[in-house]
Each structure stands twice: as structure tokens, then as C-alpha cells.
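Let me begin by handing over the structure; questions about it come next.
A single protein chain has been omitted from the complex, and every remaining protein chain is retained in its original position.
Then we have chain A:
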Amino acid sequence: MASLLQPDRVIYLVRGEKRIRAPLSQLYFCRYCSELRSLECVSHEVDSHYCPSCLENMPSAEAKVKKNRCANCFDCPCCMHTLSTRATNIPAPLPDDPTKTTMKKAYYLACGFCRWTSRDVGMADKSVASGGWQEPENPHAQRISKLIEYYQQLAHREKQERDRKKLARRRQCMPLAFSEKYGLGTRLQRQRPGAPISALAGLSLKEGEDKKEITIEPAQALDEVEPLPEDCYTRPVSLPEVTTLRQRLLQPDFQPAGASQLHPRHKHLLMKRSLRCRKCEHNLSKPEFNPTSIKFKIQLVAVSYIPEVRIMSIPNLRHMKVSLSPASVFGTAPAALGVNVASELEDSSHHLCPFCSIVAFRKSNKIGFFIKVIPQKEEDADVTVTFRMRHDFRNLAAPIRASEEGGDAPPEPIWLSHHVELRLGPLAA
């Protein structure tokens, strides 16, 4: 019976820019606008970066320099699991006396899942437990950094020209606000959804950079290409030595074709994000700063504000026959709330009779009622029941307006209505 509690059985409709259907557990509720919000109607902002294996927090500036990679942790190039450092004892000659050998500790990286080790690619064992491992350098690193410098300078020059034009047009207005176009990291500069992302928006020159001209040479096409080896078509392929496409593309610098050249890479950082309602700009979800903590500073999830409808059991559904399906509504707020359920005739082909809004049973914060279902179509995949649920909502967050009597009036309940869909499953044959 746990299949009745699966999240996709009861779906709520969100009326935002798009009409989105999602289960209540994946929705947020803005209590300032008094509306449901889904992940697509909110704006996502990065809060902090952290490494998923060592749980180390990293400030955004440092993350940008390190290209969003952790400094201590490595990923297995073969199965993308986290690598662990293992130690062995190897005999090594003492520096003073070459004839005697002593046991020294040597460290190597190993994957617990696919048993890959750093010795597979020929990386020598290191004598320090951490910090000794280096990623191989990109052979094109110099050319890339030169190109980036050139384009940064170009962006700077374009920005100056644009500022000059704007200043020339409006001399009276504030000049400084416009010249900081690429420097704004605050909400004013936040990317609007759907707006074209400026290609040079990430590049910005610091103020004190010297203005020397950087020239780049255009890339040159070569006429002669290395010929393929002669046994290219006849040599049998040894599959363990060939990298899979996924392994290859995770290292875009080298894209090695042979498994013996797959070097481990530093682990990618994950980020904590905060969500903000687009209409009223209030925060809907703000996590804690500490990577080890799973709590939230602000958590306006829909489950704590909107009553949840659950299917209690599904009878045998037959074509054009009436069946009664019990369902229950779970309230949230401590205060009693009123719930009205009414049928909604929409484009769905399955509809129910104007059914009983008689409450079958009541228990603490739970109300049970029956829904009469008459499946209309014979060959349809799933029987879906839609109805509209209205409940009153006491907005404790809204500022209490000073009433004329001078006393504190309790916040007035407002009636919110939601469109709910229940998926009851296929017809019983």
C-alpha cells in the first residue's frame, strides 16, 4: 500500500508563468503573495560552495580561482567515485647508509568501487598523505590564457565606449552607476530568465590593469595531418584499454582514448542555493551556511501551509461503473481550517458526479471523504480525478494593520483554492 503514498499520485497545479503540475512535496508557498510556487517560478541563487566528500566550505572567490574543484579530494576517472588514499610500506634505502633498508610509507590513490589505483596510469606513489597529487597540465593552457586576456581587454574597451556614449547623451544624470555594468554582483545585475546572457558578462578587468595592447595570432590550419597507423582496421580492439565516452568527456582538456592515460581530477564542488519568489522578491528557501547542516534558515515549503490530500485506497475501477474511493485531507496549521471540495470540469475526460462533500470521518488533523468515480473512457491508461479544493489560510506573516479601535485584530483568513489531480491507476480488467 505504500504505492498510494508515492509523490506522483496527488498533483497540485501551479499557476505561474507556465502551468506546472507537481506533487506538493516539490512545491513552495509564498506567504506574501499567498500562492504556490514551483521550482520553475522562482529564481535560484548560489549561496555557498562546498565539497561533497570533505564537506569543506569554500568562499566563492576561491571557488572561481580553483575552477569549482576541491583541493583535497579526487574523483576516480573510471567510475567517478571518490578516491581514498591508501598507504603501503615499501623498503627504501636509508640516505646515510645505502646498504640498509628501512620501511617507509608510500601513499597511493585507490577507488573502493571499481578498484582503480593511481598506479594503473603510472603515477608514482607519494610520500605525503595529502597534497602531493598534481593534475597534469593542459598542453594548450598558455594559448587559452592569452585568448582570455585578449577578450577581457576587448570587453573592457567596449564597456568604456558604451559608457562614453551614454555619458555624452545624458550629462546631468549619475555617471557612475552605468560604468559598473560588469562589476555589479548584486540583485540588480541578476540574470533575468529568458534574457539573452551576454557572452562577455563573466569577464571583467580590475581597475588597475595596465592598458597594453595584446594581440593574438589567429589559429592556423595545418595541411598535413598525421596518417593513421597501418593496422588501424585490422588490429583487434581490446575493450578494457579503451575509454568510454563518458570517461573521455569528463576530461575535456585531454579526452584520452586509452585507459592508461586517464588521470584523476579534483572533485567538483556542489553548491547550496536559495530560492526567491520572482514577484515579491522574498526568500522562499535559504539553507544554513554550514555544509554539515541540513536545516534551513527560511523554509517556506508548501507542505507546511497547504493541506495535503492523500488517497486512502483505490477500489476496482470499471468502465462506466460507480466506485467509491476514499481520500483524506491532512491539515497543517494548528488552528482549525475549513475545507471545501468541489468538482472541476476541465479538459480531463474523467469526471465525477457532483459528489458528497460529506465528511466520512474526522480525526485530529485529518478529514476523510469519499469520491465517486465513473471512468468514462475504456482504453485510457490511467484514471485521473481532478477537483478543486478551497481552504482558508491565516497569514501570520502579514503585518497586522492597526485597526481603528487600537487593538490587535487577528489576521483575517483568506480563502485559497487549489486544483488537485489524483491519479488512481489503470482500469481493473
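Here, a residue touches a chain if its C-beta (ideal position, glycine included) is under 8 Å from a C-beta of that chain, and two chains touch if they have at least 3 such contacts; residues count from 1.
Keep in mind that, in the parts below, contacts and distances are computed from a predicted model.
Only one of "Glutamyl-tRNA(Gln) amidotransferase subunit B, mitochondrial", "Protein transport protein Sec24C-like", "Dynactin subunit 6" or "UDP-N-acetylglucosamine transferase subunit ALG13" fits the UniProt record of the hidden chain, and that name is "Dynactin subunit 6".
Considering the full assembly, A:114 is the residue among A:5, A:33, A:90 or A:114 that touches the omitted chain. Only one of A:78, A:367 or A:385 touches the absent chain when the whole complex is considered: A:78. Contact between chain A and the unshown chain involves residues 78-79, 113-117, 119-120, 240, 259.
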